[in-house]
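One protein chain omitted, others in place.
Order of writing sets the chain letters: A and B. Residues in each chain are counted from 1.
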Amino acid sequence: MTTTSETGTPEAFQPADNGAGKAASYAAASEWRLMWYKFSRHRLAVICGIIVLLLYVVAAFVEFVAPYDPEAQNPASAYQAPTRIHFVDADGQFHLRPFVYGTSSQRNLDTFELEFVEDTSARHHLSLFVQGDDYRLWGLFPSNLHLFGVEDADARVYLLGADRQGRDLLSRIIHGTRLSMSIGLAGVVMSFFIGIVVGGVSGYFGGTIDIVTQRIIEFVRSMPTIPLWLGLAAALPSNWSVMQVYFAITVILSLIGWTGLAQVVRGRALALREEDFIMAARLCGTSRTRIIFKHMVPSFMSHIIAALTLAVPEMIIAETALSFLGLGLRYPAISWGVLLQEAQNLRSVALAPWLLAPGAMVVIAVLALNFLGDGLRDAADPYRR
Amino acid sequence: MTDQAMPADMLLDVRDLRTGFALREGYVRAVDGASFHVRRGETIGVVGESGCGKSITARTILRIAGTSDDSLAGKVIFRRSSGEVTDLLELPHSGREIRRIRGAEIAMIFQEPMTAFSPVHTIGNQIIEAIRLHQSISKEEARTAAVDMLRRVEMSSAEKRIDAYPHQLSGGMRQRAMIAMALVCRPQLLLADEPTTALDVTTQAQILGLIRQLKDDLGMSVMMITHDLGVVAETAQTVAVMYLGKVVEMADVKSLFRDPKHPYTRALLASIPKLGRRAGEPLHPVKGMVPSPFNRPIGCPFHTRCPSAMPGICEKSMPGKTTVAGGHTVSCFLFGEGDKAEEQSA
């Protein structure tokens, strides 16, 4: 085409009058900037990126963000519906600050179900930074400050309703964020290590090694994953601690999930193998491992980041599925999958549909990560299209 | 109907054809006022730099360029085999009428024989389909006709090759099959879009010879698109030189090579290596870059690169078509502002 003179990369071709080193970093920076520019034009991906970021911030500070202790039981509030937030009180008066009414419960002696009535005598305003249940942030720093809640400790606000033991579902979902979101990351990091070793070696050396590893990857991919996951997860000793199970599950997820990443790495490595700077490094006598880690790894960073982002939701879904079936994380661990176990009973879900809310969180997280990954993948190829 | 009148020996008359693509980056004027005509039984060579709109012109004649109907302007007047004269631009682009013409009266062959056939169908399948689209005959008869045609394009063991898949044939073979498919319905006009560019020199000569011979046998006209003036000299009787979507000069081969008028044609002729050129003697490529398709110069499109551009004239307006000798026309202010008739119709 004839448009090169207009749309070529202007920065990269400017005369390097500040010395070669500076010019090189300038060119590199402009490539990252190009990617950022392309990514930021993908509006949905940016929004989803913000959602993902928020989820991880919440995961980091669950104790503070959650209004209550996730284990605090309250039999009188079993299956209590989400508390309604009011702006207008019973007398029809408008209040700028949102408030809730206290709720009292009574067992209906015919149906044996709890029935809840709003007690409109006292308003409880929602406020930020209230003192509530004690906790230790990251198990270290004692505090009782919560992001929001009501001042009066007796009036509890259940924004997403309560479960069978009257625990605040919102607080439990927020606490579940930590395990669910982090296990995806941990699993992907571990898969990535396997993938980068296998894929990098395969793509770098090529030939027979490549063919053999390709066969292995194809083989692993043709196995039905969930039965294998189930089989491995079922073999975990039942007396393991939450931490042990967490790591074991991470390992199991990545044992099967590494193939996709390995293929991405291999593809990139194959493409890079032919590039001049590898040859230049080789001529200079640089060792092979050094070539792989010093030159090849950084240059396909952008593609890898996109592939990683797209792999996280798969892991999240897998963890949710395993825990949902009772073979993954288990009590006292809290993850979205563990919470969804309560939704297995059709009658409880019919009575308290909000028990499906952890599922909605899974969907939000997965969709956000997918769209973010899509945007990143497009941006990783700034010259395409 | 008066404006559609054509001399009896005229097959196709393209008048001031314009079309383009609306892209996100802007509007590309792919063809920007091209005029030329094709006589019966004659081969016209269309030459020009890459991107000047040769392919789009040919495809627009068949209405398969993929441009929107709104972007079309001008006339493409074609004399059908029934004798009826039609403006092809007025037919709906996927209607029955134009589809009857495609393949049957005007056929086209393409630059890349590698990708012009579907990779998952045999060439026989694709040729037989071409026949049966326009003639209601049985599959067996169509197959016989296809084998006949393959023989005519000098495909060895045609009965066997007809069941071959494209990947089993060499590039030259594929181009022969392509020509067979195009000619199997005996069209009046063959649009050959750089039919030999992708082939090696020997094969190239064979294919050109083949086209020339079939043209004579079948009595058809050929529009030979190429950027290779050698091909033009070898095959064409008339030449149209295109620059940025316009035909800037049209003449019979001899006058054009002997007495090129337009500065662009002259530059083009100076850029080809000649036999007997002394080693080390420099070639003279056309100077400067082709302007961006989004941002075409006002006035004569060539004035930005023209060695004899006249400031104050060439960048103001587009010169009209001036007849310098019988059948030799050029659009350049050096030779006049255009014929009277042209000015009136413009």
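One rule holds in what follows: a contact is a pair of C-beta atoms (placed from the backbone, for glycine too) under 8 Å apart; a residue touches a chain by one contact, two chains touch by 3 or more.
The working rule: contacts and distances are computed from a predicted model.
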item: Protein name, per the UniProt record, of whichever chain is missing from view ("GMC family oxidoreductase", "Cytochrome bo(3) ubiquinol oxidase subunit 1", "ABC transporter permease" or "Electron transfer flavoprotein subunit beta"); value: "ABC transporter permease"
item: Displayed partners of the chain not shown (whole complex); value: A, B
item: Among B:167, B:254 or B:316, the residue in touch with the chain that has been omitted; value: B:167
item: Contact partner of the left-out chain, one of A:45, A:100, A:150 or A:232; value: A:232
item: Candidates A:106, A:143, A:241 or A:344 - the one touching the absent chain; value: A:344
item: Per the touch definition above, residue among B:6, B:64 or B:233 touching the missing chain; value: B:64
item: Residue, one of B:40, B:80, B:100 or B:186, that touches the chain absent here; value: B:100
item: Touch list for chain A against the chain that is not drawn; value: 219, 221-228, 230-232, 234-235, 237, 313, 317, 320-321, 324-327, 340, 343-344, 346, 349-350, 353, 356, 359, 362-363, 366-367, 370-371
item: Interface with the unshown chain - residue positions in chain B; value: 59, 62, 64, 94, 99-104, 107-108, 110, 112, 115-121, 126, 129-130, 133-134, 165, 167-168, 178, 181
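Definition applied: only the chains that are shown with their structure count from here on.
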item: Averaged-CA centre spacing for the pair chain B and chain A, given as whole angstrom; value: 58
